[in-house]
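The complex appears here without one of its protein chains, the remainder shown in place.
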Amino acid sequence: MIDRDLAVRLVVAAHARVNDHQEELSRLDSVAGDGDHGVNMATALAEAARRAEHDDHGTAAGVMRSTGAAFHETVGGAAGALFGAFFGAMAGQLSKAEAPDATQLVAGMEKGLARVARVGKAEPGHKTMIDALAPAVRAACESLNGENGLEAVMAAAARAARRGATETAGMRPSAGRARFAPDHSLGTEDPGANTVALVLESWADQLRTEVRA
Amino acid sequence: MIDRDLAVRLVVAAHARVNDHQEELSRLDSVAGDGDHGVNMATALAEAARRAEHDDHGTAAGVMRSTGAAFHETVGGAAGALFGAFFGAMAGQLSKAEAPDATQLVAGMEKGLARVARVGKAEPGHKTMIDALAPAVRAACESLNGENGLEAVMAAAARAARRGATETAGMRPSAGRARFAPDHSLGTEDPGANTVALVLESWADQLRTEVRA
Amino acid sequence: MSIRTRRFLNDPARAVAEMLEGYVAAHAGIISLRDGMVVRATPKAEGKVGVVIGNGSGHEPAMIGWVGEGLFDVNVAGPIFSSPGPGAIVRGIEAADRGGGVLLLVSSHAGDIMNAELAIEEAEDEGIDGVEMVVLYDDVASAPKDRITERRGGAGLFFVWKMVGAAAERGDSLEACAAVARKVRDRTRSLSAATGTVAHPVSGQPLGDPEDTTLSVGMGVHGEPGDRLGEDVGADEIAGLMIDRLLDDAGLPSGAQVGLLLNNAGSLTLMELSVLYRGARAALERRGIEAVRSWMGPYATTLDMAGFAFAICHMDGGLLELYDRSASGAGFTMVGRQGR
Partner (left out) sequence: MSIRTRRFLNDPARAVAEMLEGYVAAHAGIISLRDGMVVRATPKAEGKVGVVIGNGSGHEPAMIGWVGEGLFDVNVAGPIFSSPGPGAIVRGIEAADRGGGVLLLVSSHAGDIMNAELAIEEAEDEGIDGVEMVVLYDDVASAPKDRITERRGGAGLFFVWKMVGAAAERGDSLEACAAVARKVRDRTRSLSAATGTVAHPVSGQPLGDPEDTTLSVGMGVHGEPGDRLGEDVGADEIAGLMIDRLLDDAGLPSGAQVGLLLNNAGSLTLMELSVLYRGARAALERRGIEAVRSWMGPYATTLDMAGFAFAICHMDGGLLELYDRSASGAGFTMVGRQGR
């Protein structure tokens, strides 16, 4: 079951991972964007982790909702809006179950992806976070259908997200700031897609550690 | 006799010499000043040479007066005011004689020095053009008293000016912009003193060439 | 040429908050700070339309300097180069509400639009109504004319801010104010150019290649790269080709009257701006276009970027009357008609 405490540990893990890579993320964003993606994500996740640890949310849904709010309140910008939307939609899904499990989490990721697509209007191949998130959600569904447990589902999602992020290097952007200089970012991976991969990798690692412990 | 044509040749020679050294002069001024001395002097002397060659001044005094005006009109600033004053005073002295000779020229340099001192209020040792001009005038007087001709008189003046300019490297400025950072310019020669040396050297060289020809 | 990474700040992470405090303290008669937002010191009369904008910081005096009489009612400043989030924008809408409806102006950038749309949803959820949103764009370099709505916002939007502010202050209805916004937007074109780049104050990241000194035309207000021009192109030539491109895009007939804006993106000297302005006026004259109003100075900066933008606004259909109305913000004061 994904309870409040596990959700807190996932948010804390995501923050630690993104924070470690914040310079790299800003550097990726500086090639054709405005050089702040790492700062944005690290700032939002620091606030999310702080809230998760200190506030009393009661449920995993509450933690996810306050994480989404942290993105909206501290960062704004494109990724702030989108990650905020992602966590908000995830929270809505989780709140429907008494004791959410892997199925609910994957459903939450699907809802999150749908909300991101609606708010951002980007399509796969536009060189955005969608290009990591969409394959991750697909892989998670498949893994779930294969009757795997939470740890394996998340590991599959993380691998797919990383593959998707890597592939963005070869894409020309059609959304976000980078689209104004489409050739400029050829060869450079999309920062937001990298954040998606980092977050899911941190979740997969956290779950593996917990299962082994 | 110092006629109109010789005066024109002296102004043209001064311009050529200073122009060749303009970067060096600006560089000296950039250490503790505003980096424009070479530009200022080259601009003013270019205009002075243009006027000397194209206007019809009739006399050496007229050429010197228009040279002073060129400094005042094109450059301004400290050195513009002072070199303008120098040439203006020189013109006043030369205009007193029908056919000015070495004696009048040296008297003109003395008047010029006095005017520079009055306008600029700097004293010897303050690390200014005075530190080249004052010894040059002294050396010219001595050479004249020793009954030397114009060529030798100017050669003595030029040597003394150069020596004076070199010595400014060891001085701390008490006048001009550089005085606000007295230690900064230690080891660097004063730009205006260098211009004085360059001008007098160009005159000595011009006179030597003419005597030999 | 490289870039300045040393800045006169305390903690860079607190730079925006401290900036707002300092800026408002320096202009206490005109603006004040409420809940982290810049608001007019003296609110607009009741019943009139409130005008709000949310935007990333780092572009000052935009938008904090354009809050005041005849201008914005509220500016919600986000982090550096990041639009504020939806919640903050909703609070801005509430603060601007004087009972006549609220117009939310959005400079077209992905983040600004998304957060504004989320804010409108949130406001509806909270039962706030009478909110209109208009997305604004002017930068001809960012999309071709047949996809004009994909263009991004640039320095020329100052014309929109100024005239919408005047319309709202005059007492125009929400619908009328939104119509002015669209009308001025559709008559405005901008194009920017810069050499070198700037460093993000928090991440320290230089935007683009700091060793590249090529002049880049069509750069975005966050340092997004553009086309490159040779090293030996002088101010007149640069101004000429930029003005020509703006006029071609706008399709203005000879004899048209325009407002001409020359924006300092940060560290251009007024000497350079003035020389460029002179070149632009000559270029307009060659095409028979008259610059009836001019504005030259920092409008939408990109920190200390060494660049500029030209913008033209076709001043027909009563726009001049709106442009000439008095305005008084911390960064812009105008008493009736000024200059030309």
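Per-chain residue numbering starts at 1, and chain names A, B and C are given in the order in which the chains are listed.
Simple rule for what comes next: a contact is a pair of C-beta atoms (placed from the backbone, for glycine too) under 8 Å apart; a residue touches a chain by one contact, two chains touch by 3 or more.
This structure is a prediction, so every number in the text was calculated from the model and none was measured.
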{"item": "Displayed chains contacting the withheld chain", "value": "B, C"}
{"item": "Residue of C:58, C:111, C:156 or C:208 in touch with the missing chain, whole complex considered", "value": "C:58"}
{"item": "Which of C:30, C:177, C:191 or C:252 contacts the chain that the document leaves out", "value": "C:30"}
{"item": "Per the touch definition above, residue among B:4, B:50, B:163 or B:184 touching the missing chain", "value": "B:184"}
{"item": "Given B:84, B:112, B:135 or B:164, the one touching the chain that is not displayed", "value": "B:84"}
{"item": "Absent-chain interface as seen on chain C, which is shown", "value": "1-11, 15-16, 18-23, 25-30, 57-58, 60-61, 65, 195-196, 201, 213, 215, 231, 234-236, 238, 262, 266-279, 281, 294, 296, 298, 301, 303-304, 306, 308, 328, 330, 333-335, 337-340"}
{"item": "Residue numbers in chain B that touch the chain omitted from display", "value": "22-23, 26-27, 29-36, 38-40, 43, 69, 71-82, 84-85, 119-120, 175-178, 180-181, 184"}
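Quick note on the criterion: only the chains that are shown with their structure count from here on.
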{"item": "Pairwise touch network: line, ring, star, complete, or other", "value": "other"}
{"item": "Reference chain B; chain at largest CA-centroid distance", "value": "A"}
{"item": "Centre-to-centre distance between chain B and chain A (centres being mean Cα positions), rounded to whole Å", "value": "74"}
{"item": "Inter-chain centre distance, chain A versus chain C - centres from mean C-alpha coordinates, in Å", "value": "32"}
{"item": "Centroid distance [mean C-alpha coordinates] between chain C and chain B, Å", "value": "54"}
